[in-house]
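Since the structure comes first, as structure tokens, the remarks are kept for the end.
Shown here: the complex without one of its protein chains, the others still in place.
Chain naming follows the written order as A, B, C and D, and within any one chain the residues start at number 1.
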Amino acid sequence: KGGGKSGKQAVMRTWLRIDKHGETSLMQADKWRITHKLGIQTRDLRLLDPALSTTYPSAILCRDKAIVVNLEHLKAIITTTFVLVVNPEDEKVVRFINELKGRLSSPATGGGNGMPQSRSFQALTDAERMKLAPGPSTLGLDLPFELKALEVCLDVMAGHLDFLTQELEASAYPALDALANKVSSPHLERVRRIKNNLVRLTTRVETVREVLEKFLDDDSDMHDLNLTAKELHEQEERRQLAEANNVDAHSTASTTGSRSSGSSSSASSDSSVEEAETAVVEMLLETYFMHVDNTYNKLQTLHEYIGDTEDLVNIKLDQHRNQLITIDLILTAFTTVLAMMTVVGAWFGMNLWSGLEEAPNVFMQVSVGSSVIGLGLLVGFVTWLWRAKLIIY
Amino acid sequence: KGGGKSGKQAVMRTWLRIDKHGETSLMQADKWRITHKLGIQTRDLRLLDPALSTTYPSAILCRDKAIVVNLEHLKAIITTTFVLVVNPEDEKVVRFINELKGRLSSPATGGGNGMPQSRSFQALTDAERMKLAPGPSTLGLDLPFELKALEVCLDVMAGHLDFLTQELEASAYPALDALANKVSSPHLERVRRIKNNLVRLTTRVETVREVLEKFLDDDSDMHDLNLTAKELHEQEERRQLAEANNVDAHSTASTTGSRSSGSSSSASSDSSVEEAETAVVEMLLETYFMHVDNTYNKLQTLHEYIGDTEDLVNIKLDQHRNQLITIDLILTAFTTVLAMMTVVGAWFGMNLWSGLEEAPNVFMQVSVGSSVIGLGLLVGFVTWLWRAKLIIY
Amino acid sequence: KGGGKSGKQAVMRTWLRIDKHGETSLMQADKWRITHKLGIQTRDLRLLDPALSTTYPSAILCRDKAIVVNLEHLKAIITTTFVLVVNPEDEKVVRFINELKGRLSSPATGGGNGMPQSRSFQALTDAERMKLAPGPSTLGLDLPFELKALEVCLDVMAGHLDFLTQELEASAYPALDALANKVSSPHLERVRRIKNNLVRLTTRVETVREVLEKFLDDDSDMHDLNLTAKELHEQEERRQLAEANNVDAHSTASTTGSRSSGSSSSASSDSSVEEAETAVVEMLLETYFMHVDNTYNKLQTLHEYIGDTEDLVNIKLDQHRNQLITIDLILTAFTTVLAMMTVVGAWFGMNLWSGLEEAPNVFMQVSVGSSVIGLGLLVGFVTWLWRAKLIIY
Amino acid sequence: KGGGKSGKQAVMRTWLRIDKHGETSLMQADKWRITHKLGIQTRDLRLLDPALSTTYPSAILCRDKAIVVNLEHLKAIITTTFVLVVNPEDEKVVRFINELKGRLSSPATGGGNGMPQSRSFQALTDAERMKLAPGPSTLGLDLPFELKALEVCLDVMAGHLDFLTQELEASAYPALDALANKVSSPHLERVRRIKNNLVRLTTRVETVREVLEKFLDDDSDMHDLNLTAKELHEQEERRQLAEANNVDAHSTASTTGSRSSGSSSSASSDSSVEEAETAVVEMLLETYFMHVDNTYNKLQTLHEYIGDTEDLVNIKLDQHRNQLITIDLILTAFTTVLAMMTVVGAWFGMNLWSGLEEAPNVFMQVSVGSSVIGLGLLVGFVTWLWRAKLIIY
Partner (left out) sequence: KGGGKSGKQAVMRTWLRIDKHGETSLMQADKWRITHKLGIQTRDLRLLDPALSTTYPSAILCRDKAIVVNLEHLKAIITTTFVLVVNPEDEKVVRFINELKGRLSSPATGGGNGMPQSRSFQALTDAERMKLAPGPSTLGLDLPFELKALEVCLDVMAGHLDFLTQELEASAYPALDALANKVSSPHLERVRRIKNNLVRLTTRVETVREVLEKFLDDDSDMHDLNLTAKELHEQEERRQLAEANNVDAHSTASTTGSRSSGSSSSASSDSSVEEAETAVVEMLLETYFMHVDNTYNKLQTLHEYIGDTEDLVNIKLDQHRNQLITIDLILTAFTTVLAMMTVVGAWFGMNLWSGLEEAPNVFMQVSVGSSVIGLGLLVGFVTWLWRAKLIIY
């Protein structure tokens, strides 16, 4: 049933477009235009469909001219010149949009107003530009807009996951301590709900963590994320090809030596430039990987804490039961002794002739005697229990 | 015993043949023809034998001229021009056949009739073709039919697994909540059946997941799946070889320079074309990997939920038992007190002379006195239990 | 102590030799001859020593001119022309020998007599030969005898492990269902024995699985298994070297161009030929890996089933205990009420003057009154238990 | 809220600067200067912010001209000429500073005064220098200061983690043995606290272990840590480039041969020099990895010890409970027998005419008879229990 519906919705969807200067505009675009203009596929668009959000996990897909981002609630397409955001009315997405607009509207200055991370990439790219461009840079045309947007995505997402984790921790630790103190149904239900949330949140954090790890493990994938660099390389290639064709037309033989040396030098510089371009992305992802990894570790620690608490509760319940049974045992022993005394009483209460009916001190002898014997037996029994280490607790 | 039987069955089996235009025909083919014509092995055919379905897990085998698909109930051989399906009468396979026929009969248009994914590959290949073919394409002869068929296979299979998972979830969560509320044999049996199903389904989903992951981890395997591209490369190679032989025959010396440059350029373009061809397959598998991975995560979550519920049930049973034992303990204490009172009664009921037989108020003194003392002891005992934190629950 | 014994045994051991035509002969060979002729090491022979079978796990070692196979009970050395089998009298080994002889004695025909897999490799090699040899083949001298033998080894071994697994499953599932129904010592002992067998069988299957996986992960190792191809390459190399020396002696300068082109073409064809040779082995191992992997999955499923049954049994025992304790509690409450009534009876049975001795209706008042009060208390108590959800089960 | 605060703090922070000669000076530096001068990013500085220490795990980041170290409490930036330490007042950091100063102030001599490890790197670099520089060294300008500092970091950190582990072990083993002897709430609480600490410490040690492992797995990352070598290579490159330009200007054609041979020889020597430079770092990290790995193993062993103790405690509690219940059962049986005797007594105590009231020996017959029968039943019951293996413990 979702197929037909999403099919119609997907044909014409409203996107929020944020351009390089942080200006936003609502845009209507059907699937066909999106897929053709941005070089992404209809299949990828399914990831961004809020109606299918339970079908697809978090993912960052690097396509030819765009990055498709599906991180938790953030669903966006990032290109070198603009960002398309799905569901711009969603509260959490609004936060992302504001952050991104703030970041873009302060390209070189103004980083001091409470947004330390918005300056970080500036600094990075300044430093990186110097590194990347010892000679006339082949990259220095523009700051990679798409990485800026990606960083804000990751920052908002990592912050969100960390927030959820802290929230969960804040509710989990008191609940667990309460359970450790007193086992009761409401406490158990509360812990169960927390465990359930923990499992779901862990799966989400783990998915994001794996997405980042997969990128960090593959240099070429990271390089592909640097769309601007890729575009520049393609332009450069086309220019060279055109030049080469011109040159070939004029004079083939004479330039062979110089061209081969040129190409080899460009090859060597190419590899170092590519390395630098990859490094920009790597350092970006690395930081957020560490952040998400730390969130993941917190969740793991919480998970183990829950397990430990349950172990403790189990042992406590067992030990408590043993205490109860021990006391019960002593009471039973006491009852048994009393039953013995009752038997004596009952015997002498029988309407049978014992010959002692009128003897003067027998009453006291019997009652005191049986009491003393009974108590003696009880004390002996408890002492034996103690000696046999059966009442160690 | 299965050997002889399958040996005979395999010699002449009925296949459903679906060609490029979605037209179907029943086909009789013995093993020998299949293996020789399609370059697959008798060993591979064993995977497609429904009689051995428990012996072999899900697999996608890439052979020279065909892809052997054994995904759950779907057993098929995909070539560049047709698909051979085993067991075409099976209900689930019929769904696959219809989907595939629908997809193939609407090659360029008509994607709007409730099948959004049937247009996805079209879009892809349009976009991809443009990417793959900046000059005269070496690939653009035909759309890769085999990938279309594979996508339908994966789509049907992923949908089927997701459906099974949702079905299992729909029956599992109420059963677990029922168990958490009330532990009873029927509930336990139900949960056990669900756990058993979960384990089996998880194994199946995991197998499919690993099959896809293995392909995604190996670029050359993915490229091999693009049979059409492989075929074209081979034709191209043969053509070049033939040309080269011709050229060599005519003029060896003069063309050395140009040929070497030509081959080097073709080499470089080759690698990028190959990359693009691989990318087509990668993007295809990636989407379905994510889908299956998500299904797998759901099953894992369910697995942990079951574990958590069992932990909860265990603690609940323990805590309930402790409550019962606590009440039992208090009752035992009360009985003990009553036994003490009985002893007093029994003593005075003895047919022995106590000297108090005729004393006027002794009756009340004894009965009230022993009652008061008894209740006092009981209250003292319970208070002590409370103080010693033995009745905390 | 085993050292000296095995040292003597190893010096002169009886081997069963099976040659290319399936003919068998007993052979006496000391260690020295084996190691020197086949290029394997004394260390490797230790793997084949039945006396040390618990020291070494399953392994397939690829040596220079031979494959040393130690798969479960199958201990053999495979070369390009014959197979040496250890322990030829062993029942399970006899099965392997028969299978291998049958396979070898029907080289091109006669595959229809109940052995479908014996034709599989024929078909493969036919198909492969065509693939491998578009020009004059460098490989097509002979069918790789060693792979045929290896396939029979793997087939017998995989079948054996699968048989053991099915046997274990056949005994495990009834035993577990019996345990789930009734917990008793014999059932527990039976399940324990099954678990023990399961652990040992899992270790064995896992070892075989890892052996195959390691080969599948390393292309060069797989290529080494194709001993015939390796031999041919070496011969080819020596021939080329000899030729080259001859050529060099005659005319160095003139042939430089042609030779370099020749070597480059042979290099390119070499790589594709090598790929094909590796593919032959890969497809062989892949099938048996899937088979063993499936066996492994079955064992894992059984393992989880046992775990689930134990969880169920634990919860069932706990819940049963709670039921027993609940009933015990109600009985105790009833006893307490009866004790109260006994106290009343004992009081009035005291030989003390109560003044009611001769009153007419007191007897009925006391007995009925105390009964009613007792039953009232009991009902009240049980109602309270029910209300407090202490008798939910 | 932390953003604004850390934003302000980060703008101007106090660093302790330790130069090559072990001299320290306090330094005020704002973010901008640090990031620009050292080629690190604002993002990296966040790792060193003590206020965000729970957000980021341990890490060693290798940047262009500096190593950012965040190992537990140690937060520092290491360059080729100086070390910047955050939080120099912290007690644990002071230890690191002293160690580093001691190490630096005794560059060639004086290693005997209780600091054996401070000589180790000297020895290393002596040995290494000889290895690295068979001809005129391209590296031998200076000892790599940054590796010296890094070694002290790792040494202090590994020692600290080992110390914490030993401390935890020292408190854990007695607590666990106490718990195994006597299960009580204080013991349980103590063990729970220890488990919690263990989980947290394990996470920390694991993080450090993974940081080191990741470096050891990647040779190029290790080589990057050798900042001095990297700097020298860059200088060399620039020099060569300059030379080449000069040479090219003078005579291009004549030097082609020599230059190409020169570059190839330098390439080959480059790779071996690089290998040696990497080996220096590898051997350094390897030792500390082994140390941390051993600490990790200790924690794992402790973890398993706790698990085993809990299993033991559980079984002990269960077995103790069974003992208690067995005794309780025998007491109950005794009480039941006494109740039977009481019934007999009560019957004969009824004020009903039995006809035996005056019979002479009935009293003794009834009392002795019922006692004998009662004891007989009890003995029979216990014997049956014993025979039925119900009192085996």
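In the analysis below, a residue touches a chain if its C-beta (ideal position, glycine included) is under 8 Å from a C-beta of that chain, and two chains touch if they have at least 3 such contacts.
Keep in mind it's a predicted model, so treat the numbers as computed, not measured.
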Residue of D:E167, D:D218 or D:D308 in touch with the missing chain, whole complex considered: D:D308
Options D:L16, D:I34, D:A175 or D:A346, residue touching the unrepresented chain: D:A346
Touch with the omitted chain, as defined above, among D:T24, D:N197 or D:T332: D:T332
Contact set of chain C toward the excluded chain (per top definition): 3-4, 6-7, 10-11, 32, 35-36, 39-44, 46-47, 54-57, 59, 61, 64, 182-185, 188, 191-192, 195-196, 199-200, 203, 207, 310, 313-314, 317-318, 320-321, 323-325, 327-328, 331-332, 334-335, 338-339, 341-342, 344-346, 348-351, 354, 356-360, 362-364, 366-367
Hidden partner chain, residues of chain D it touches: 112, 114-117, 119-121, 123-124, 126-127, 131, 162, 180, 283-284, 286-287, 290-291, 293-294, 297, 300-301, 304-305, 308-309, 311-312, 314-316, 318-319, 321-322, 325-326, 328-329, 332-333, 335-336, 339-340, 342-343, 345-347, 349-355, 385, 390, 392-393
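In the analysis below, only the chains that are shown with their structure count from here on.
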Shared interface numbering between chain B and chain A [over half = same, under half = different]: different
Rounded Å distance between chain A and chain D, as computed from the means of their C-alpha atoms: 22
Where chain C and chain D are represented by their mean Cα positions, the distance between them in whole Å: 36
For chain D, residues that touch 2 or more chains besides their own: 349
